[in-house]
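Got a structure for you, questions after.
One chain of protein is taken out of this complex; the other chains stay put.
Here is chain A:
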C-alpha cells in the first residue's frame, strides 16, 4: 500500500513571455494614438501625461483638494468598512439560511425582495439618511457585498453531500453538530469564493457611490477630472481604482490560499 504523490506542472514559456509583449504593445499604441492626434487630447490623455500627473499628485493637492494616496486611503477605508460588515453579516446569515429552516423561512423572502435592487439605486435614500460622508457610502458598499456573501454561503451549505449528512446522522450527530462540523466545512470553498466576489462588488459600488456623493476618494477624483475637463485625471483615477482593487484582490487571494492550505492539507 502506498499513498499517492502530487505532480507539479510547469507554465509553458509562451504563457510567460506573451503577456509582457501584449501589455507593452497596448501602452505603446495608446501613446502613439494620442501623440499623433488621431484621438484629440481633450478626449483622452496619453500614458506619459497620466504618469506625470501621477507623480505630481503625490505632492500637489490642487486642483481636486487632496493628494493621490489620500484619495486612495479614503476609498480603501470605505471599501473595507463595508466589506467586513458585509462578511460579518452576510456569511453567518447565508450559512444559517442554508441549514436552518427557521432562518431560511424568515430571511429568504426579505433577501429576495432586496436582492434585485442594485445598491446604486439606494444612493439617493442614503444621502437623505447619512449625507455624503463615510457612513452612507459604507452602507451602499455593505449592501453590495452582502448579496454575494449570503448567496454563496447559502449555496455552499445547500451543496453539502446529502449522503454525508445521513452518515453523520447514523453516528448520532445533532443538527447543530452537523451544521458546524459538516455543512460549514463543505461550504468553505464557496465562502472563500464569496470573499473575492464580495470584494469586487464592494469596490464597484464604492466607485459608483463616490461618483455621485463624495468629497474625497478615487471616484470623487474621477468626477473632478470630468468637471475640470482634465482627461489625464479621469484616466489616473480609473487606473488607481483598478490598481488598488487588483492589489486588494491579490491580498485576499493570498489570505484565501493560506487559509485553504491550513484546512485542506
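Definition applied: a contact is a pair of C-beta atoms (placed from the backbone, for glycine too) under 8 Å apart; a residue touches a chain by one contact, two chains touch by 3 or more; residues count from 1.
What we mean here is this: contacts and distances are computed from a predicted model.
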{"item": "Undepicted complex member, UniProt protein name, chosen from \"MoaD/ThiS family protein\", \"N-methylhydantoinase B\", \"ABC transporter ATP-binding protein\" or \"Probable cytochrome b/b6, C-terminal\"", "value": "\"ABC transporter ATP-binding protein\""}
{"item": "Sole residue of A:50, A:141 or A:182 that reaches the chain not shown, by the stated touch rule", "value": "A:182"}
{"item": "Listed residues A:59, A:101 or A:163, member touching the removed chain", "value": "A:163"}
{"item": "Contact partner of the left-out chain, one of A:58, A:128 or A:171", "value": "A:171"}
{"item": "Positions on chain A contacted by the hidden chain, ascending", "value": "1, 3-4, 161, 163-164, 166-173, 177, 181-182, 185, 188, 263-265"}
